[in-house]
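Here the complex is missing a single protein chain, while all its other protein chains stay put.
Now for chain A:
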Amino acid sequence: MIEAVGLTKRYGDKTAVYNLSFQVRPGAVTGFLGPNGSGKSTTMRMILGLDNPTSGHVTIGGHPYRRLPNAARQVGALLDAKAVHGGRAARNHLLSLAQLSGIPARRVDEVLGVVGLQDVAKRRSKGFSLGMGQRLGIAAALLGDPQVLLFDEPVNGLDPEGIHWVRNLMKALAAEGRTVFVSSHLMSEMALTADHLIVIGRGQLLADMSVTDFISANSADFARVRTPDTEPQLREKLTSALTEAGGHVLPEPDGALRVTGLALPRISDVAHDADVRLWELSPHQASLEEAYMRMTQGAVDYRSTADRKAGLQQPLPPGAQPPMQVPGQGQPGWYAPPPPQQGGQLFAAPQSAPGQAPAGPYGAPAAPGAVPGGQPANPYAAQRAPQAPAVAPVAQTPQPPAAAPAPPAAAPAPASAPASDPTKPEDAR
């Protein structure tokens, strides 16, 4: 059991971790998620007593790490795969660690076998690939058969077989009743490995909940429905029938419909009652990765900006127009809207609430459309506006005229953003 209380770490005037409190319980894999530079490694180092917290404290089994009796037998850690003297052979590296806590040399050969490095045991770790280095680090963590294990980005540089192995290893260790704390910046990886999630951004706690809760609170299930391409009127018909039945219907660019709020059998029934044939009716789940990125969006320190390639591009031929920038997907800082449930708002980042921000990517068209109509705030409202022009002006009437007669140039731009949304891999999980 690892317990952090009010953990804070400052480096000069930069706060790496601020007032972090959490518990890591035995018998489960706890994922520790956050963007680059969010303080994951700093927290790990403080748990291991390598860095002293500026304030607050963290204990393992009730003891601060530096006062833990026989720490090497109780806690195993992989911090940095490259934290090895490159000139030392893998086996000697492990042997020196084993001797610290009176672990017999036999055990060293055992763990080398466990991580699959027995053939390179006598080679210097300088020549190791990143994946081999990770395996060596994992071997070091397993050496003392500890009850508490910490892994900082264990799957970095591993091949698919290795990733699969690490995943099963973590689960097996947790199933034996050990405390397993794994950091990662990959939500998709954690969704498969972890039972519990601790998410931080800019050194602050964003979420501390089980993976199941995280999924139900953050993922948006939907059904994809396709009517015969040959008869567009069936599509219109089904759209209105489904909307009447209480569903939200969004058209996708290839002619399919994305339906939320109705169960699959219900959609089938509605289609049957409306006498519409279906070519496709399939369940989908929005990616957890998206939910995670939305949550940490306000807390990302290192964000890429558009590469303008200044000075590298050929001058445009006279008279040619530069390509117009389309706001929306594919650009830094753009994420799919939150799911319709309230759940998405639970973990609004401290700095800003991306989904809520009226000036967000959907800003202008969506917010006025939803609020005066008294509907529940529907993030897809913007998408519907261009499809159903009859509705949009009605909803916008209370707005000053500046907003209502949207200039033709402006209207297509926001519309194109959500329209490209379905091309996102919603089945990333």
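Convention: contacts are C-beta pairs under 8 Å (C-beta built on N, C-alpha and C of every residue); 3 or more make two chains touch, one makes a residue touch a chain; residues count from 1.
Criterion: contacts and distances are computed from a predicted model.
Among the names given as "ABC transporter permease", "Lipid II isoglutaminyl synthase (glutamine-hydrolyzing) subunit GatD", "Anti-sigma factor antagonist" or "Molybdate-binding protein ModA", UniProt records the absent chain under the name "ABC transporter permease". Contact with the chain that does not appear here is found for just one residue of A:L97, A:M132 or A:V259, A:L97. From the options A:R66, A:H164, A:R277 or A:R303, the residue with contact to the chain not on display is A:R66. Where chain A meets the chain that is not shown, the touching residues are 45, 48-52, 65-68, 70-72, 75, 77, 79-80, 82-89, 92-93, 95-102, 140.
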